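Selected chains from the complex are presented in situ; the others are not included.
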Amino acid sequence: MSKMVIKRFACNEIYTKVGETVRGKNVFIVQTATQDVNEDYMELFLLCDTMKRSFAKSVHVVLPHFGYSRQDRISEPRETVSAKLIADLIVKSGADHIVTFTLHSDQIQGFFDIPVDNINAQKLFVDYFKKKNLRDAVVVSPDAGGAKSAKNFAVQLGFPLAILHKSRPRHNVSEVTHVVGDVRNKVPIIYDDIIDTAGSVCTAKEALVQAGALDKVYLAATHPVFSNPATERLEKANFKEVVVTNSIPISPEKQLSNLKVLSLAPLIAKVIQNITKEKSVSNLYL
Amino acid sequence: MSKMVIKRFACNEIYTKVGETVRGKNVFIVQTATQDVNEDYMELFLLCDTMKRSFAKSVHVVLPHFGYSRQDRISEPRETVSAKLIADLIVKSGADHIVTFTLHSDQIQGFFDIPVDNINAQKLFVDYFKKKNLRDAVVVSPDAGGAKSAKNFAVQLGFPLAILHKSRPRHNVSEVTHVVGDVRNKVPIIYDDIIDTAGSVCTAKEALVQAGALDKVYLAATHPVFSNPATERLEKANFKEVVVTNSIPISPEKQLSNLKVLSLAPLIAKVIQNITKEKSVSNLYL
């Protein structure tokens, strides 16, 4: 662990300095995107640049949660692909390699001109839920976009799959959530990559119970963004358990009573170790 | 329409030459990816470069079907993101703008450092199927990855959604196709972006009928790649109708008796017209 100086001037400009020589060294920068996503990225850009100007041999960025990953395509005219811009700026700042976990879409790897190791954290969830020995469970994707990822999860656990999607039957009529697949008398495990304001997963839980599922709903998601009012909503929704990773630190006031946090630390340690020894990291892909 | 010389030497090297001056002109190159996808791309690279070296003001590439689009992510270690490489090579060759239709994944837009207009051809299919006045139909995604796109199609037609996915219950046991959603006594419209060898859509049809759907199955897909043995399989599968666009020309021997081809030509013409007049193309996005 290198001594790194990161401070802020009164005007909020970030100042970075490496505390010891990194000349000819492989540098790993571990930085995630929290609620202060823009500050986090500016700091990351400056850190990469500082390392490059200080003659690091290569700069590896470990980015457990890739902020802006949901802005990965243009869905309306004259929007932009923000995730691609972020990728470009990270590379321009001096990164040589990215390690990240469960990208919102796997295609984001292609936004980078440098190698990206996109480690799938799903295996942590598979291990965790296998130990529970649930019977008659069903894996549920809260929307159609997540169907593929939920399917893989379902197949590994040996559970069936269901998918929710919303539509508005007619103008001025409120949105209806459709449950595709059979959930009656089953224990649902809602599986998603990110919990942001938790609105859709809470609606999903309701729709599932109304469709006949047992009111013992698990929520499993890799990245606990937990924007307001996520905590409040999740507490009220009364999930059986909310299972996330520590890809984003959760502040004390956002700790839920039924929260289970799976640690990415052993995976990150293994990645750094293997890269340092120039060994393959492929066995970590699942 | 500009006179363009494209010929092949005996050694198969492609030779390109612009037949008249393009100095200061906006050039549109319309080229799609057919069964000879590698030849098509090499020709495209040379065409773009020829235009640039001949002082074209800007080079717009209209690429109805973006070949290699399914290789848009790394699913096993040490693969590459081939679609990203293709994007890089097109840009390096001199393209300034891409117009394409119904990309396999919307994220591919972000593979390009230049603007991409990804026109959704879905509206052609919506119009076509609305005129049929089908009752009790269900839109079916043949796999979980296409769920989102199928959902949008279903919502626009006002039909319910079903999703298929496969799994192998145990080692050495053959793969099972799961039908998620209710298809009993319904007319299925299988909706996909590409028909390649048609294996999965034919299996899908069987699974749907076994699950109680009516044996009047429609198949709708934007890009008719029709690799062998697609034609044979589709004829045998006896679909009610196979509906595609002309994003890829279909050779006479691959014409099916129940094939319906929707033309992209009016959309392409409109795009070229609007760009030439520096007008917005956003109304064409759907």
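Per-chain residue numbering starts at 1, and chain names A and B are given in the order in which the chains are listed.
The working rule: a residue touches a chain if its C-beta (ideal position, glycine included) is under 8 Å from a C-beta of that chain, and two chains touch if they have at least 3 such contacts.
Remember, predicted model here, so these are calculated numbers, not experimental data.
Visitor: Beyond the 2 copies placed here, what is the full number of copies in the complex?
Guide: Copy number for the complete assembly, per this file: 6.
Criterion: only the chains that are shown with their structure count from here on.
Visitor: What is the distance, in whole Å, between the centres of chain A and chain B, each centre taken as the mean of its C-alpha atoms?
Guide: That pair's centroid distance is 30 Å.
Visitor: With touch defined as at the start, can you tell me which chain B residues reach chain A in the complex?
Guide: For chain B paired with chain A, touching residues are 72-78, 81, 83-84, 87-88, 105-111, 113, 118, 141, 143-145, 147-148, 150-151, 154-155, 158, 160-163, 165, 167, 169, 178, 180-181, 280-282, 285.
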